[in-house]
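What you see is the complex with one protein chain gone and the rest in place.
By written order: A, B and C. Residues from 1 in each chain.
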Amino acid sequence: MSALRKAMQEIGRHILKVAETISDEEIEKIVTVLINARSMGRKIMVAGAGRSGLVAKAFAMRLMHLGFYVYVLGETITPPVAPGDVFIAVSGSGMTQVVLSVARAAKQVGAIIVAITSFPDSPLGKIADVIIRVPGRTKIARESDYFTRQVLGIYEPLAPLGTLFEDASLAFFDGLIVELMNKLNIGEEDMRKRHANIETI
Amino acid sequence: MSALRKAMQEIGRHILKVAETISDEEIEKIVTVLINARSMGRKIMVAGAGRSGLVAKAFAMRLMHLGFYVYVLGETITPPVAPGDVFIAVSGSGMTQVVLSVARAAKQVGAIIVAITSFPDSPLGKIADVIIRVPGRTKIARESDYFTRQVLGIYEPLAPLGTLFEDASLAFFDGLIVELMNKLNIGEEDMRKRHANIETI
Amino acid sequence: MSALRKAMQEIGRHILKVAETISDEEIEKIVTVLINARSMGRKIMVAGAGRSGLVAKAFAMRLMHLGFYVYVLGETITPPVAPGDVFIAVSGSGMTQVVLSVARAAKQVGAIIVAITSFPDSPLGKIADVIIRVPGRTKIARESDYFTRQVLGIYEPLAPLGTLFEDASLAFFDGLIVELMNKLNIGEEDMRKRHANIETI
Partner (left out) sequence: MSALRKAMQEIGRHILKVAETISDEEIEKIVTVLINARSMGRKIMVAGAGRSGLVAKAFAMRLMHLGFYVYVLGETITPPVAPGDVFIAVSGSGMTQVVLSVARAAKQVGAIIVAITSFPDSPLGKIADVIIRVPGRTKIARESDYFTRQVLGIYEPLAPLGTLFEDASLAFFDGLIVELMNKLNIGEEDMRKRHANIETI
C-alpha cells in the first residue's frame, strides 16, 4: 500500500483515538466559556503560529458562521482584547514564543485563556484557564506508525512534525462547532446565511 | 455520547474512507507533476477560498519544508505564474468564482492545473490537467451521519457545510507529503531545518 | 542628490498635487456614504490586489478605530455582503480581474460600490456608484519625473509601476479618516482605545 494511504489512515485513526480521550469535563468547560462569551457580547480572539495558526483560523471562520464576535490575531481589523474576552491559543508544544507572548499580554488584560496543546504542563498550559489536551505523535510510537523510505530503507514517521496535533485539533474544533450548534440551537441553514458570498458568485 | 465526539468520529471515519477511494492513478499523476516541477525548478502555486484556502496554505507550508518553490496566491511575495508552473486549486464545489477565475488565467499562461475537488465535472474540474477527487458529504447520507438538536429535535449534519471535504483534503495533502518524502528521500530532520524558526525561539 | 531623495520628493509632491485635484463633490459623496453606513449599522468591505490591497487594509484598520463595521475581503472572519453594505475597491487601472469580479458580485448583491482608481472610465469605474479619481503617473511626464540610471545612462521613472497611485491613495484615505473624525466628532484618544493592544504589551 502507498505511503500516502498509510499516512491518511494514521491521521484518521489518530482523530478517532483523540475523540475518545478528550475528557467530558474539558469539553463542558470550553463550551461554557464560549457560550457565555457569545451571550454577553464578549469577543473571541484566536492565535497560533504556522499550521496551528491556520487551524485556529478555520475554527474562527466557523465561529463567525455561528454568530460569535470572533477575530484572528494579526489580521487587519482585529480590535483590542478587553477583560472577559476569550483568547484561544493553539500550540502543540505550548512553547511557541510569539503565541506565548500575546497570550500572556491577553491574560494581563483580563482575558480568559484557552489553550489547545499536547502539553498541559507547558508554559502556555500553565497560564491557561481552560486546557484542551490534543495529543500529537506519542514518544513511544509503534513500528506501524512509520513507513520505510524506499531508497535508503530508513524508518520515517507517517505524520511528520506537528501533523497529528494539527489535524486532530482541526477535527476537535469541527466537533466543537457541532456541539455549539446543538447547544445554541443553530442549524446548517443559519450558518450558510453567514457564509462569505461574493467570492463564490 | 456528546455531539462533539460523534462529529470527530464522523470526520475520522470519512478520512479513512477517502484513503481507500483515492485512485492509485490520481496519486501517481500528482506525485509525478510535483516531483517534475521540483527537479526542473518550476514554481508551485496554491489557491483556495475560505477554509479550502487554509488547507491549501497548510499544504504549501509542508511543500516548503520539502524544498519546493511554492507560493500562495494573494500573499505578499507571490511571483508571476510561468509556463510549466503548477497551479493547485482547492474547491469542494469546483465552482468558487475567485478560484476559478485565477485558475483560468493560470491555464492561459501555460501552467499545469491540478484540481482538488469533490466534483470532477465542475467548471474547475473541466479545465484541470490533474483531478484529485476528494468526496465531501454524500447527498444520500445515512441517519447516523446526523445528530439531533436537543431543543427542537431536528436532524443536523455531524459535519456542516464543507467540513468533510476540507478535513479530508488536509489529510490527503498530509499523506501526499509523506509520499513525496518517500520518493524524494527526504526525512523529518531535513524538513525541520527548513521550518520557520524565529517565531519559536 | 541621491535617487532616493528625489523619489521621495516625487511622491510628496504628487500627494500635494492630488490633494488639490480631488473634487469636493467626490469627497462629500464618499463621506456621506460612509457615515450613513455607520449610522445604519451597515458593513464596509474593502478589496484590492497587491499593494493596492495593502492600502485598502491600512484604511480598514483606521475605519475600525473609528467604530465602523469594516472587513477585508479574503481575511478569515469576513461575513457575507448584504444589500446596502459599502464595497470599496482599490485599483489604479480599474481592470484588476480579481477585484473586478468580486466588485461585480457585490453589486449584484445590492452593495454600494466605491471605486478608488486612476481611470473613471475603466470597467471598475463603470459599475461604481461613487468614484474617487486618484491619478498615478501621467503619460506625459516631465523629464524631472525621471532619474538617470548610473550604469547605462537610461531614464527610469522616479516612482515605478503603480507607486504614485498607491502612495497617494494611502494619503487620500488618511485624509478621509481626519474628515470622518471631524464629522463624527471622534478624537484621537477614542481611536487609541479601539487600537489592537496585546501585540504591543
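One rule holds for everything that comes next: a residue touches a chain if its C-beta (ideal position, glycine included) is under 8 Å from a C-beta of that chain, and two chains touch if they have at least 3 such contacts.
The structure presented is a predicted model; accordingly, all values stated were derived computationally and were not measured.
Of the candidate positions C:73, C:86, C:124 or C:196, contact with the hidden chain is made by C:196. Against the chain not shown here, subunit B presents residues 57, 60-61, 64, 70-81, 87, 102, 105-106, 108-109, 193-199, 201. For subunit A, the list of residues touching the undisplayed chain reads 74, 97-98, 101-102, 105. Residues 2-9, 11-16, 18-20, 22, 24, 27, 49-51, 54-55, 57-58, 61-62, 65, 93, 95-98, 147, 149-152, 154, 156-161, 163, 166-167, 170-172, 174-179, 181-183, 185, 187-188, 191-192, 195-196, 199-201 of subunit C touch the missing chain (whole complex, contact as defined above).
Convention: only the chains that are shown with their structure count from here on.
Rotation relating subunit A to subunit B, from a C-alpha superposition: 180°, rounded in steps of 5.
Residue numbering at the subunit A/subunit C interface overlaps substantially, since over half of the positions present are found in both copies. Averaging C-alpha coordinates per chain places the centre of subunit B 34 Å away from that of subunit C. With centres taken as mean Cα positions, subunit B sits 19 Å from subunit A. Among the residues of subunit C, those touching two or more other chains are numbered 74, 102, 105.
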